[in-house]
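As you look at this complex, bear in mind that one protein chain is not there, while each of the others sits in place.
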């Protein structure tokens, strides 16, 4: 079970990655993420950092890779289909790649989960689409 | 030591991957690859298949992945900087990803090698750029 | 949802990989796999090759990688928990790594699936354990 969403951002990869690599910076996601609060004292590039998005999504940074430009996190609890009652083992991943023939950036946002009571992809896919749209707008 | 080239193709991923997955089909590369001859009797989706491009590049299929859409091959011998006298352990890789917000395809063509007498990236990068341009033209 | 089983085989990696890379050769799995019939005419190193194990498990080769020594396949239909009625998107993967300080081989057999009516890991894990035991016995 998984989600797969991707887009091309009209900005060089270094600028896009600089924004995406900090788990505590959701400033690029205006209109989608209204609040991003720290859930512990770890900075946003330290593995184990926790954040709470929109007072609802509780997430933990699992992996950060400055070489391959990957960030991976768990959703530990959240609203509706991503509540801990409905889903287990939810992991999201963002990876970016340079589009070399146009100085642009390919952004891939995927997620998967171990088990669920259903409805997870239907709930999450529109959120990822909105996030990628916001990222595109931020860099346009 | 490595090459990294990428582009976005205005065609759905299934069509692009159907072309790229067959090691013996370089029909999409017109203007760059003039001839593609089989180097052994294995079909182009069998690991170990060999091909000779432009009577000069001798290549072997190392890996094919229909799930993640990856093809990987070695250059065993070739002209100038990719001759077996100058370079060892040369491996090229093509991977494609769907761009979901536009029904397009991100194509990533990378290569690396173990050791060389120099000049490999300078020789290969323009070829990969020409190949990606030809692929784009083929699907436009 | 996934299975994860692994072992160390007291044999050099080239011998182990030579056995595992051929999708139509289950001769090493005696006592577990009684029959391995081809499901189409493709050889066991050609992507798309099909096999039927024990007249019950219908599988397709998805990926073969002679460089990183990975084979990946789908279970398209099978008995009980892996029937196409109960599970969808079932993919198994075998990867081997050299244990350099002892000329041995680490074998990793994992699987995952998109959706199921349950019971898949409980059904599959003992099979993978039996397969890894058979492989160990074969090379001991």
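Every chain is named by a letter (A, B and C) in the order it is written, and numbering of its residues begins at 1.
Following the convention adopted for this analysis, a residue touches a chain if its C-beta (ideal position, glycine included) is under 8 Å from a C-beta of that chain, and two chains touch if they have at least 3 such contacts.
The structure presented is a predicted model; accordingly, all values stated were derived computationally and were not measured.
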Given A:11, A:38 or A:62, the one touching the chain that is not displayed: A:62
Residue among A:58, A:72 or A:138 touching the omitted chain: A:72
In chain A, positions touching the absent partner: 21, 42-43, 45-48, 62-68, 70, 72, 91
Contact footprint on chain B, counting only the chain that is left out: 1-2, 114-115
Contact footprint on chain C, counting only the chain that is left out: 4-8, 97-102, 104, 106, 108, 129, 132-133
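Here is the rule we use: only the chains that are shown with their structure count from here on.
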Interface sides of chain B and chain C: same vs different residues, half threshold: same
Whole-Å gap separating chain A and chain C, where each centre is the average of the chain's CA atoms: 33
Approximate Å spacing (C-alpha centroids) for the pair chain B, chain C: 29
Where chain C touches two or more other chains, by residue: none
